[in-house]
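A single protein chain has been removed from this complex, and every other one stays in its place.
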């Protein structure tokens, strides 16, 4: 069963990865010659052309692409223009920090959404309900970088409770994770609320209510189980969006992850790094989809893969 | 960012048998619509807020506000009117070049609305055409298009937009292109899935005698069915686009002067947040309120139209 799913993953992955690499190659190629900004102000055109030739950028695009692809097949993922070393380790070095941030942001989103959703459901259509959904939507409606800077000013500069930027300790993780996580709490809270309402509407719960002894553990468990499959789906979809949001958040907090690397690579048209980074993210997306399928199966054995 | 909109698109399908939406139209659509809106607190809040914002935007030229581009050295960094040093001529204060914040917010709303609406329209049209093409033609076209869609969906939207922006540059028109080139995939998916479903319906199959009639038939049954989904996605999409513009501004690829946008004001003013908070806080509030009301309205629309998102 898992093998079938794995086979399907491969079947899906190869064409997607191929298309992604082609699209990125075309776009970055169209963006123009990266050497223009690599060379110092006092270098001449001849110097630049020497660099162009050294990097093989004087070749026609299809030749460049074919060479690039054949290098990949032989395990050479290209050299970064700005770092001057192999692109693959540069990208892989940054991966753990981004995974950590993404996971922490997911935890924050869940930590906000579950209580908020339950609270809203228990006080359906009341002011509390409106306030809770309003607040969670507000998190989604604010630009990420703005939230990040506000948090820095409040918790870093004014209250001096948390480190402003960088990485290294658990405290460093909090502000970026909150910045990234709040944007995703809204959708999740809505789901939890709906599941909770459905659970509360069921006969035996109503009976329990009538007896005056609602079993909160039972209610919570049911509601969360109802919410489980949509939550997993949403999480898997959000991972891509989280990685996108990481571009901005990591820049604000000087978080040494993939997002910051990609932003810089785009600024410098660092083809090899952009390619590998997009490649890695695409693989992650596909793996998440794969993982989602497996988790479905675990949650609900009726679903066949 | 865009993908988060699609959050619901892969939710488990409702188990109830499918009823053609075209045959489920209420008898008095407008009255039902309004009644439903009035009974939904959040939908109503969204609609009212949004209406107010659009109204202010449209009347930017007749409102008694300052010239948003007018620089003045003597009025730099003026705080809002209710603070010390604040003046009535600049109710929300001025920025580092002495320009009126209120006027810039009102004029900036235009760029945000123009970009939001045009980008969504453009991606909607692109998505509709390509989705129809893929669904109706099938074969190689379908295969190629869908691989493209899969690929673009696998890349974070913000990342893809930045790479496109490298090619087309920044400004209002390039930004619309950037966003449309990223967003069309969502609509293509919806349209294509619906085409494929309608194609299999019996009466379509029966009508396969003439090719032209099949296409017309599909179109006639298709549009009412996909419209609710498209409307919901598009509404929420406008909000996402406005947010996206601000993130792109932060990264240097947003709308650039002399055009004004909220994202740009927010990104430029962020450095003065600690010293002259009003420069970026007010545009931030305007932006947040707009996106907020769009989400509320969109969520309500989703409940009301109850589209079957493929």
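All chains are identified by letter, namely A and B, in their written order; residue positions are counted from 1 within each chain.
Everything that follows uses one rule, which is that a contact is a pair of C-beta atoms (placed from the backbone, for glycine too) under 8 Å apart; a residue touches a chain by one contact, two chains touch by 3 or more.
Operating definition for what follows: contacts and distances are computed from a predicted model.
A.B. asks: Would you mind picking the UniProt name of the chain not drawn here, from "GMC family oxidoreductase", "Metallophosphatase", "Peptide/nickel transport system substrate-binding protein" or "ABC transporter"?
C.D. replies: Hidden chain, UniProt protein name: "Peptide/nickel transport system substrate-binding protein".
A.B. asks: Using the touch definition from the top, which of B:148, B:166, B:186 or B:260 touches the missing chain?
C.D. replies: Residue touching the absent chain, from the options given: B:166.
A.B. asks: In the complete complex, which positions of chain B touch the hidden chain?
C.D. replies: 71, 73, 76, 96-97, 165-166, 169-170, 252-253, 256-258, 270-276
A.B. asks: Mind listing the chain A residues that contact the chain we can't see here?
C.D. replies: 31-33, 36-48, 50-51, 53-55, 82-86, 90, 93-94, 100, 103-104, 107, 149, 152-153, 156-157, 160, 163-170, 172-173, 221, 224-225, 251-257, 260-261, 264, 266-269, 298-299, 301
Following the convention adopted for this analysis, only the chains that are shown with their structure count from here on.
A.B. asks: For chain A and chain B, what's the span in angstrom between their mean Cα positions?
C.D. replies: Spacing between the chain centres: roughly 21 Å.
A.B. asks: Considering only the defined contacts, which chain B positions touch chain A in the complex?
C.D. replies: So the residues of chain B in touch with chain A come to 1-4, 6-7, 10-12, 41-42, 45, 147-148, 150-159, 162-164, 166-167, 239, 243, 246-247, 250-252, 263, 266-267, 270, 273-274, 280, 284, 287-289, 291-292, 295-296, 299.
A.B. asks: Sort out for me which residues of chain A touch chain B in the complex.
C.D. replies: 12, 15-16, 19-20, 23-24, 27-28, 30-31, 125, 130, 133-134, 137-138, 140-146, 149-150, 153, 157, 183-184, 186-187, 190, 229-230, 233-234, 237-238, 240-241, 243-245, 247-248, 251, 262-263, 266-267, 269, 274, 278, 281-282, 285-286
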